[in-house]
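Before we start, here is the structure in question, set down as structure tokens.
What you see is the complex with one protein chain gone and the rest in place.
And then chain A:
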Amino acid sequence: MIEITNVSLAYGQRTVLRDISLTLSERRIAIVGANGSGKSSFARLLNGLLLPSEGTVKVDGLDTRSHGKDVRRKVGFVFQNPDNQIVFPVVEEDLAFGMKNLGFTKDTIAAKTTEILTRYDMLDLREHPAHLLSGGQKQLLAISGVLVMDPAYVVLDEPTTLLDLRNKRRITRAIDALDQTVIIASHDLDLLGDYDRVIVFDEGGIVADDVPGKAIPFYVNRMS
């Protein structure tokens, strides 16, 4: 469970999130909102990449302010642009990066690498240079790099925005199949129909928080 209590966030003088309180306990949670409404900033609060200017964020009772490292171990983060989170030149090296940071043994790393690449049908790309992968493969690699660290939560910031329709579907299917709790910021509303909860952001505040059947039409209406 992630508890957000009276959280505000400012970049310098500019407040971009205002007094937000939420308890996130559903398995599938989506965050929607216009450009600049604060979705990415909110997502970054959840694993302590950003700390609130006021209020607290707690993940399973751990405050992101005092337990940053433990929180990041629990909460994996997938960015919009996979190119910016694949940090090693070769597929298997990149997968190993997070696991080495957690002190996994060589054998464990090799086994988990095989397992995740098999899951996403990319085993033959094990020694492939990362920059030669397709957009969809890059995003799957980015997600894999997070999953091999065994997080309990996966936060994704617009993971499908840069992809074509086919790869959007592929990534969506991969996300839908995750065992973890998923919190996703997205502009692809049609992918969110099965979600447990949709939270609508507007100018740094929450204007709707409901099941998709209600929250999405509300948001669409507000946008038009």
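Everything that follows uses one rule, which is that a contact is a pair of C-beta atoms (placed from the backbone, for glycine too) under 8 Å apart; a residue touches a chain by one contact, two chains touch by 3 or more; residues count from 1.
Convention: contacts and distances are computed from a predicted model.
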item: Among "Xanthine dehydrogenase family protein subunit M", "Cytochrome bd-I ubiquinol oxidase subunit 2 apoprotein", "Biotin transport system permease protein" or "Fe-S cluster assembly ATPase SufC", UniProt-listed name of the chain not shown; value: "Biotin transport system permease protein"
item: Which of A:L17, A:I31, A:L45 or A:A96 contacts the chain that the document leaves out; value: A:A96
item: Hidden-chain contact residue, picked from the options A:A130, A:I143, A:L191 or A:A208; value: A:A130
item: Listed residues A:K39, A:R73 or A:R170, member touching the removed chain; value: A:R73
item: Residue, one of A:S37, A:T64 or A:Q85, that touches the chain absent here; value: A:Q85
item: Sites on chain A contacted by the missing partner chain, in the whole complex; value: 44, 47, 49, 69, 72-73, 76-77, 79, 81, 83-90, 93, 96-98, 101-102, 127, 129-132, 145-146, 149
